[in-house]
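Right, I'll just put the structure down here and ask away after.
Note that one protein chain is taken out, while the other chains of the complex remain in position.
Labels for the chains are A, B, C, D and E, by order of writing; each one numbers its residues from 1.
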Amino acid sequence: MLETVILIVFAMIGISLLLNLWRLLVGPSTPDRILALDTMYINTIALIILYGMSFGTELYFEAALLIAMLGFVSTVAVCKYLLRGDIIE
Amino acid sequence: MELLYAACVGLLVFCGVFLILRARTFPIVLGLTMFSYAVNLFLFASGRLSINKAAVLGYSADYADPLPQAFVLTAIVIGFAMTAFVVILAIRGRADLGTDHVDGEKTSQDKKVNV
Amino acid sequence: MMQHLSFLPILLPMLAGVTLLMPPFGSHKKIRRIASVTMSIVVFFASLALLLKVQTDGVVVYAIGDWSAPFGIVLVADALSTLLVCLTTLLGVVCTLYASAGDDEKGSFFHPLTHFLILGVNGAFLTGDAFNLFVFFEVLLIASYSLLMHGGDKKNTRAALQYVIMNLVGSAIFLIALGVLYGVLGTLNMADMAQQVSQLQGDDVYLAKIGGLLLLVVFALKGALLPLHLWLPNTYATAMPVVAALFAIMTKVGVYSMMRVYTLIFGDEAGELSHMAQSWLWWFALATIAVGAVGVLASKSLRKLTANLVIVSVGTLVALVAIQTVEASAAAIYYLIHSTLVTAALFLLADLIGRQRGKYTDQITAGHAIMQPRLLGCCFLVAAVTVIGMPPLSGFIAKVWLLKETLHANYAFVFWPLYLIASLAVLVGVTKAGVTLFWRHQNTVLANNEQQGVNLPQIIALLILIVAAPLMSIFAGPLSEYALGAASQLHDFNDNIDMILSGGQ
Amino acid sequence: MTLLWIPLLSLLGSIISSRTGKLTRNQSTTLSLLMPVIALILTITLAPNVFAGAIFRESFSWVPLLGIDLAFRLDGLSILFVFMILGIGILVIFYARYYLSSNDSLPKLYAYLMLFMTAMLGIVMSNNVIQLWFFWELTSISSFLLISYWWHKPEARKGATMALTITGGGGLALLGGLLLLGDMVGSYNLDVILVSKELIQAHAWYEVSLILILLGAFTKSAQFPFHFWLPHAMAAPTPVSAYLHSATMVKAGIFLLARFYPALAGTDLWFILVSLTGLATLLFAAYVALFKHDLKGLLAYSTISHLGLITLLFGLDTKLAAVAAIFHIINHATFKASLFMATGIIDHETGTRDMRKLNGMWRFMPYTATLAMVAASAMAGVPLLNGFLSKEMFFAETLHQQLLGSMSWLIPVLATVAGALAVAYSARFVHDVFFNGDPIDLPKQPSEPPRYMRVPIEILVALCLVVGIFPNFVVDDILKAASTAVLGGYVPEFKVALWHGFNLPLLMSGFAVIGGLLLYTQRRHLFAFQASLPTVNAKQFFDDSVYNITKWCQHKINTIENGSLQRYLVVMFILVLFFAGWPLFEMSQLIGQNSATPVDMHNAIGAALLMFGAISTVIWYRSRVVSLLMLSVVGLMVSVAFTRFSAPDLALTQLTVEVVTIILLMLALFFLPQYTQKESSSTRVLRDLGISAALGIIVGSICYALITRPFESISDFFIANAKTGGGGTNVVNVILVDFRGFDTLGEICVLGIAALGIYKLLLNLPLLIPRSDSEGRPWAKERYPLLLESISQSLLPLALMVSFYIFLRGHNLPGGGFIAGLITAVAFILQYIAHGSNWIAQRLTINYRKIIATGIVIALSTGLGSWFFSRPFMTTWFDYFDIPLIGKTELASALVFDLGVYLTVVGSTLMILASLGKLTANEPKDGVHS
Amino acid sequence: MTEWIISILLLIGGFFVLVGSIGLVKMPDFFMRLHGPTKATTLGMASLLTASMIFFSSTQAGWSAKEVLISLFLILTAPISGYMMIKSAIHHKLDHIDRTSGKDNIEDDV
Partner (left out) sequence: MRLEAKFKFLPTPILSLLLFIVWLLLNNSLSAGHLVLATVLAIVIPLMTSPFRTKQPLVIKPGLALRHLLLVLYDIITANIQVAVLILGPNKKLMPGFVKVPLDLTQSMPITILASTVSLTPGTVSAEVYPWRESLKTGEEPAAQYLLIHVLNLEDEQALINLIKTRYEAPLKEIFQC
């Protein structure tokens, strides 16, 4: 059963990723795209967690952890760029 | 799967090279980055694709070829250093030449730099 | 210590580079200079010691981390690589010394970067592992990028930008090549690769061929072989001359790699793939000579002229490499040393001359009279005679030798006329430059405050390069013997393989 | 040793005299004369044996591998030339002392002269052809120095350059010829070459080598059409000209003909080339000489003409012709040297050489005039003088040849014409200078020169007479000896005598003399006719062609190296395309034997995201922020791919690097235009699309071909030895810090150097700070958003802990120093973003450069540690310990190495980003009131 | 039993993640789009991570709770990134649907 559930959830995540992609492509504004990317980061975490479960290994956990940390930083950086142009001032 | 993988590599090469052939530094940097993604995937694939066989002892019966992974790691790091340098060089170029055109040609846009 | 001797040419520059960043060297100009020069001298003598050791005990294989080939990375110090290491470190001495006269302060980190560059070059010469070769290529490149911008002006920035981008693409191609080769051969230790190549069959042969040919592109780019030479003239002509002099060795790294790869891996034993690059190299080389000669005639400044002379020399070298006989390689080795030293000398001369001609710099036009015509004139005469290939200096030995060796090559009837005409072009170009710079002036000397007389470190540095010409001619006998020995070592497939894979026993 | 001493002495002389700058002119001269005189005596002592037919040989090995050695020989031919070179050389040195004005440096001239002398001696005494070429080129160099003696005069520079170019070019040809020759006979030794006539002339390369060698000879001996450099060489001081024209330089070319006569002569090609060139030169130059108003010009062309005569003689297919040639070499040397010296005197005394001004010199310098007139008559071939004898022989030989078959009669006729011309210009030299009315406004009041200045001329003129009257006593021996050398053993019976009875040659001489005088008396019409001809100035032609070639080259170079990076890159990519594509088409089938694994949904989606990301990066590359977002999608998906295909370490690295890269690009974007305007034409875009598509396809196919093929690699070794040998279970990391730690060491060096370089680049960088973003929106007011500030503070400790965790586990599980380093760096960058550089600067006072250095040093010294156990560099060590509380713990040197990596990464990354960030730290930006 | 829990948690997680992304696409203006990802996703991720936590604790020796850490990070950061994004949106003066009330509460940020 778990396998099937995992597959279903894979599908859900996959669809969400595609939805994010859609928003990313159509925009219209840059903040929209940033938002899409940020969401994509988070959904990717979900994806990797699922990989881990379907493989039955925790080797990939750190990847998820890093995405959680770094996705935030890059989102912040981009927003700072939009706001101030100069992200380190 | 192999076909899909190869296709991705090919596509990345295509996009990367096209961007590298642009005239302005920033697209070129984008291109170089994408090209190096492609190259890393390529180099990585030279050890063949294997799923859930991470080369960490005790986590699976047989293991993916670790050597190309080590190569790619080195390549990524070096690539990062190089990208960083070329980015700064691009800034330097803009500052020195007043344009971000790689051949140092000034065009209408560069004249009215909004400073 | 003796057992680690073959590692010193890599270790010492790295140490030097790092320590020069630390206090007190990082902060005090004088101390830094003295330290830098001393260290480069030490490296030079270490390399010399290694050369002698190799002369007595034959090839030295140094298994880093005690992991024997093909699993670990091994350094292979043979007659050829050590000779080139000596050449490199000698240039290192010259350039650190020369720069200590003031050029080093026209930007930060000159000395550390120079040592890092030497580190990269030495590594490239010594390593026996293809991927490690890539790493050292990158080390020397990144160092060269920064040195290129040392005390640079706007023109320089543009040249640097182009040079860097070209080489980044080059590195990417290098990686693709390595990927293909590893994917086919399952190893990147050169000796092991050579063995695998000789056992290839089926379509794998063609995949390996792709790898080999892509490597050719990479080395051609590094070595400035036509049609990938285009970056060189501007890069070398706009770089600070002392840097350009140091760069004289870098094109040779490309050529050296060709020698290694296409004699060892794709050499006689490579079955279907043996000598696959030969004809490519040959024709590219000829084209390179032609274009270089044209460039020599076209040059408007002494630096540009010298840059084009570098191109000619690369073409000549590669032509010899392409012949792939022991004798030709021997000639190539001799020519390599000779051309590197003389072009370096010319770059330094261009600098010194330029300093004394004020706004005319090293432009080949009538300008101010040179302050020290005797000193510079004599040096220039020697350098000119050497580079033109006239007796009695090293140039003529090289010329006679390479004509002798190309005589029986296929298409020698193309090479000979081309080369002879190119030599004439060089003769004309260099003479014109010399006559104009030294004799055609408006009898005006710069005011004292503008004048920059040659000072001691500069002249010592220059003389080291200048005296090499007569010495290489006088001792041409032993030198040629050495070159032949090195070449035969290079070509001896089985010996190399066994030696490296057995860890030098 | 004796032979070696001859050139060595003159070289010594050169060095000595160059050091006599402080001495008086007389001392300098005597010192300079010393060495050549000794050399001459030495030669004289050897002479008897040589005349008796002995050949002295001496050789010292130099470059045995190339067959180059110092090999000297002294046979008849050599000794003849040695005598000329030394003898005339000595006279010239002596003469120069009086000729040269006190403000010209005598030592310099002497040094060059004797360097030149050395080179000539080297040529004529060489027994090895490469050595011969060696000295041959030395003559080119030293003559360049001599001709450019007065380098501040343009004509001197031009003359010298031209001479060097022509003779240098000839030298190259000669080298080629000689190498071919040596390759044919298998030795560069003359002894071997001279006896291999049959072998050589039967060889396929004979023609080529002959032509090349003749090119060398003709350029040097100023044969038509390479003659034009010689007249311009007279820009040199007259003593030099005297030397150049009589015994040296031009005679080197003649010597070459004589030297290789035994090996190369005897074929039709030889005769055609040599004789016709000679004939043409003989006539042409004689004719031109007539119209020169400059004395030296006249003499120069007469030299060319006489050299033509000699060449012609070598070309005639009779042995006696060769003898005549040698004889004329001697004679020409004597009278031409004296004539130049006489001219020198006239020039010296009157301050001009223009025959239109010089008239009636007889009254002012009768004695010099007499000498000059005698020499001139010798040149004209007047009986009782040496010139007459060789001229007679020459005429005689022109009669004995059947060169042109039925048209052979042409040659004697033309020879006579040439003779007439010679008489004419000699007559002009005599009459136009010494008589013909009064001088016209001379710069100086002429008078006899200082006594000793005439001595050299007297000696030479005396020689002319003696040889002319008692030939057999004076020249027989040396002539025979030389001829033996040239003809290789057999010498035909010949008798050099004043009177052979009434015969055709005598008649021809008669015609020549009468015709010559007639020509001269009727010269008005001839001059008029000449003036009507279009003037062809060879020098002008030479200069123009050099100029045009240079211009052409510059144009070509500018078109090839047009400074367009795009062009360069396209070239490279096309090359790659070809090299990678061509073998691909040779393959029988692309796909390998491995069974393909099926595609699952989420892989497909991942691929889709990657592809869309990539494509949209290209589509939006003009609006740069957007393209950056798209690029980061690609990066993200690449790292997902790495996790998917069992490379956790790669995934981690890729992630961290990608984020740092994005931030870097963001930083950079502030200093670059945010939009790229469209500029490349659509055709250009199409071309680029084509190239990149092709490349994509090729690389993709290669990748596909690879991953579908079975494969074994050396990697099993690593998996087997990671734990036992490397003490870690994460094989990739063990490879990075142990098996291939050396790569990693190099890699961190690259990182460190890059950081240094970037720091270097950013020093005193002129900034272009935009006041608003690309839509003209002024920047937001709030610099450091409140919530961001406080949250980033509390994230820092967490991040550091995570990075410590990643670092610690690296050896056994995915992670390691590099990733840990980047995490730390990112954590700090977040602080930079949230608080700004100044805020950090107040709190973080360590120098990143030092961190980098420390990192590398730590990594390096870990490697060096193994030396104390006398193991190779980087031999790792690890062991397990029981530490109370903590429990069983592994300590490994690899971990320390990884620490080095960690520090370098942190240092470099922060140095790069922070130094870029600091740029603007104190830059006020408009629209912001702070 | 645990399998059931895991499955349910997984499905809940998947659902909320999906809802977040749907919101991202469906909502009419940026400010409304923002709500989906910043909220729904956090819960979704939390439950997914809990699922994985239980999964590994049950399947493998010893317990596993590092997933908590990711949730922690997300809860710490999600509001801030949302805040930054909305700031940049305001800065870009992105238009909100007309019926949005209290627009005048927004201060001009330049």
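By our rule, a residue touches a chain if its C-beta (ideal position, glycine included) is under 8 Å from a C-beta of that chain, and two chains touch if they have at least 3 such contacts.
Treat the numbers as computed from the prediction; the structure is a model and nothing was measured.
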{"item": "Shown chains that the omitted chain touches within the full complex", "value": "D, E"}
{"item": "Selected from D:Leu389, D:Ala422, D:Leu519 or D:Val802 as touching the chain missing from the view", "value": "D:Val802"}
{"item": "Absent-chain interface as seen on chain E, which is shown", "value": "15-16, 19, 22-23, 26-29, 31-32, 34-36, 38-40, 42-43, 62-66, 68-69, 72, 75-76, 78-80, 82-83, 86-87, 90, 96-97, 99-103, 105-107, 109"}
{"item": "Missing-partner contacts on chain D, residue numbers", "value": "781-783, 786-787, 789-791, 793-794, 796-798, 800-802, 804-805, 831, 840, 843-844, 883, 885-887, 889, 928-930"}
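Please note the rule applied: only the chains that are shown with their structure count from here on.
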{"item": "Co-neighbours of chain E and chain B - touch as defined", "value": "A, D"}
{"item": "Chain with minimal offset from the mean of all protein Cα atoms", "value": "C"}
{"item": "CA centroid of chain A to CA centroid of chain C, Å", "value": "49"}
{"item": "Two or more partner chains touched - positions in chain C", "value": "131, 135, 138, 142, 145-146, 149, 158, 161-162, 165, 169, 176, 179-180, 182-183"}
{"item": "Residue list for chain E, restricted to those that touch at least two other chains", "value": "73, 77, 80, 84, 87, 91-92"}
{"item": "Chain-to-chain touches, reported pairwise for every pair that qualifies", "value": "A-B, A-D, A-E, B-C, B-D, C-D, D-E"}
{"item": "Partner chain A, residues of chain E touching it in the complex", "value": "3, 6-7, 10-11, 13-15, 17-18, 20-22, 24-25, 30, 33-34, 36-37, 41, 44-45, 48-49, 51-52, 55-56, 59-60, 64, 66-67, 69-70, 73-74, 77-78, 80-81, 84-85, 87-89, 91-92, 94"}
{"item": "Residues on chain B engaged by chain A in the complex (per definition of touch)", "value": "52, 54, 56, 59-60"}
{"item": "Chain E-facing residues of chain A, complex", "value": "1-2, 5-6, 8-9, 12-13, 15-17, 19-20, 22-23, 29-32, 34-36, 38-39, 42-43, 45-46, 49-50, 52-53, 56, 58, 61, 64-65, 68-69, 72, 75-76, 79-80, 82-83"}
